[in-house]
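With one protein chain held back, the other chains of the complex are shown just where they sit.
Lettered A, B and C in written order, each chain numbered from 1.
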């Protein structure tokens, strides 16, 4: 028989190598941060800051991981964050109290995500275009709803809870941890996750295995929308306000983080841990730059270069791994 | 024999049907414009305004058409426009006179495009990510070069030529016409165009047919960068200034126009005429909204909806065509 | 200014000017074209809102064609061109970037349409009939002077003074920062940690959260814009920092209320009021009707009007309640 000793390294090991190289980048950044500002970088409060900044983008990136593994892309998440944050902070919504604020905020996110999903799955639109349309419309709708004003959150219970801490860790960070953990379990230990990989890997084969691919795709975008809703809640807490400008450029940051994290844009492959590291890398870069009082433009030039280097490095690792 | 009476409508006819439906949308918009502002819409000066506004985005979209047909995407064009416009308007560059301004502006665009192309073709980066990195870096570099100041064009020859008219038609519109015509010929009547379709349709098969796919891809992105450089020249003429904020969101507008124009994001298929109509549709929408004093947010909500409707409509047309 | 608080309430929080004397009477019909950048944050939104409210106030003799909203210079040029094509009588333009819109302003003037240039100034006086706007440099100076005085009052000789700027690529931000620096330098102080945000709450929060980490101890902080200020304050409260005084910019209702209450780090804000757009519409009307300004001896309205960036503190907050805008 034509079979020989396993021609490729095992899937598990491969993932580990790739993640290890990513983790190396993270450690390197921490070292750089520590060396360049030894007094302020490795403090508890700076860690808090980094994690709190990472939290909303991290939650969006978890949803994006699912979308990209399923073979799609979601350009609208940032706008949906803005829309949901505006919705939940209008005077009308706030008058119903924090519970309604949070729940309807999540529902708006979910709803926008489902609209994306339906357009893509049943309207057969290319994800890029369907979510581009949502990107434009949702931001417009947010401006319309808010009358382009920043809406301050008046509800003290909401603020007390979401801006508070639990066991010394900020609520926002807890949310991030819970969402990433739940995302990991959902992706790796449930049929939903399995189907997401399958749909992204080979939609036709998945359909012919009796799985309702369209419905699954609609769910995946709905899920990403729901997480955008959670992000809106987090941002409303962090900034104590809802605004149509909330969540701007989150889609690009999330996509960059997911891809840096090793998830393939062609679908079918990806890891949640990689995404988390990707998000942390980007947050760290910003933090290190600010710590050293460097201007934004230098930060941007470097950010682009880091993306390129990280991706090329992964490619090297892959090649090296493949050559073993 | 394996050949039967053509089960699908002929390609030519199919394209015509699709373009016809697009053209219908264009005509409909013109009618709407005419009905809602009968006095101002169909005037020569308004036509001038529309075409001069369409000109820079149109040129970018021509390059994007090639990139998308080749199976890629270029998120960086807008930033490259900003970078090139800043480059050509620095005091140093301006001191060399208009010729150097234009030529180096184009070269900066070409260079940035080639960097994209090299990263994608030889660095094997996903186009989305390579150009995302360029998107971030080029804007940062533009801010750095310009020190975030708007640089006014002092050269009167430059302004006289590019802001002038020729045979009653603004130079900018001439440039658009020439670029679109040249783009059409390049795409449909040269080996370069043929190979662009081939690379996008099946890169491996193209390689096996003896075509240097990598070099071709690098060229395609270089070409898109060159057109971004031309756009920078046009914007510098139109705004009489160079600024790092020039060209913002042009990539999204261009992608939307190209896709509305019937070019498939999966590569291998597309038309130049469709792209031109796509660009005109978007410019018209903006113009109609301005004519009727409608606020941006409504405009954005509508723009998203129009993208969805136009794409769904095309899908219908395709289906109808396939079922004939 | 001639703002009346009750009118402000009646117009949903927008500041409008009432015409005075003869100017209050309806005159010949004037069509005013209005163009501003994308109203993506509170201050610009207030500018547009004020313009509309002011036009509504004068609806007897003013028609407003308000195109609004783009951050793309070339698109705003097209908008202004459209207004010119529609043959408006007067144009009020708040350019996305003064330098980039200069040519279209000039072409309007050339066609005989007077242009009121609002705030971000054109590159040449030939492009406008009248400019009305704030004084960004002095805004920075006033903020710096206030902070310097407070530092002296507290006897801090070597203070750490932070700055949260707005969008760095706008000339107005650069002017504000320059004024701030100059005023501090005069007192022998310097700007410490500085970060630029983008006039949005979220970027304000992010920049501040990071800045506060970089500066474990601060004595004063100037934030250019009260709109992003909501985010700045949120970051400060999240970091639980109280050791410094904060000064805002622009003068939103929110911040002025907080200053009045005196329970937060914010102690003052330097005005940069969007009420200037109400004034611009009022000026445009007068221009269209070939009238002068009531209390001035001139027959014509002046060519340059600079609003004053007053420092609003707890003591005088009540006085400025009417120009405060809803961010």
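Keep this in mind: contacts are C-beta pairs under 8 Å (C-beta built on N, C-alpha and C of every residue); 3 or more make two chains touch, one makes a residue touch a chain.
By definition in this document, contacts and distances are computed from a predicted model.
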| note | Per UniProt, and picking from "glycine dehydrogenase (aminomethyl-transferring)", "Phosphate transport system permease protein", "Sugar ABC transporter ATP-binding protein" or "Pyruvate ferredoxin oxidoreductase", the hidden chain is "Sugar ABC transporter ATP-binding protein"
| Which chains here would be touched by the one that got left out? | A, B
| request: Using the definition of touch stated at the top, determine which of B:26, B:103, B:177 or B:211 touches the missing chain. | output: B:211
| query | Which listed residue (A:126, A:177, A:211 or A:252) would be found touching the missing chain in the intact complex? | reply | A:211
| remark: From A:18, A:52, A:148 or A:195, the answer for touching the chain not displayed is A:195
| said: Just checking the interface: what residues of chain B touch the absent partner chain? | reply: 1-4, 6-8, 10-12, 185, 189-195, 197-198, 200-202, 204-212, 268-269
| field | Touch list for chain A against the chain that is not drawn | value | 1-4, 6-11, 185, 189-195, 197-198, 201-202, 204-212, 268-269, 322-324
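One rule holds for everything that comes next: only the chains that are shown with their structure count from here on.
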| query | Greatest Cα-centroid separation from chain A: which chain? | reply | C
| request: Indicate the whole-number Å distance between the mean C-alpha point of chain A and the mean C-alpha point of chain C. | output: 36
| message | How many angstrom lie between the centres of chain A and chain B, each centre taken as the mean Cα position? | response | 30
| On chain A, where are the residues touching two or more other chains? | 143, 148, 296
| Among the residues of chain C, which ones contact at least 2 other chains? | 39, 168
| note | Within the complex, chain C is touched by chain A residues 37, 39-40, 43, 45-46, 49, 52-53, 143, 147-150, 152, 163, 170, 235, 238-241, 243-248, 286-287, 290-293, 295-296
| query | Across the complex, what residues on chain C touch chain B? | reply | 38-39, 65-75, 77-79, 81-82, 84-86, 97-103, 123, 168-169, 171, 174
| note | Within the complex, chain B is touched by chain A residues 73, 119, 123-126, 128-130, 132-141, 143-144, 148, 252, 255-256, 259, 265, 296-305, 307-308, 311-312, 315
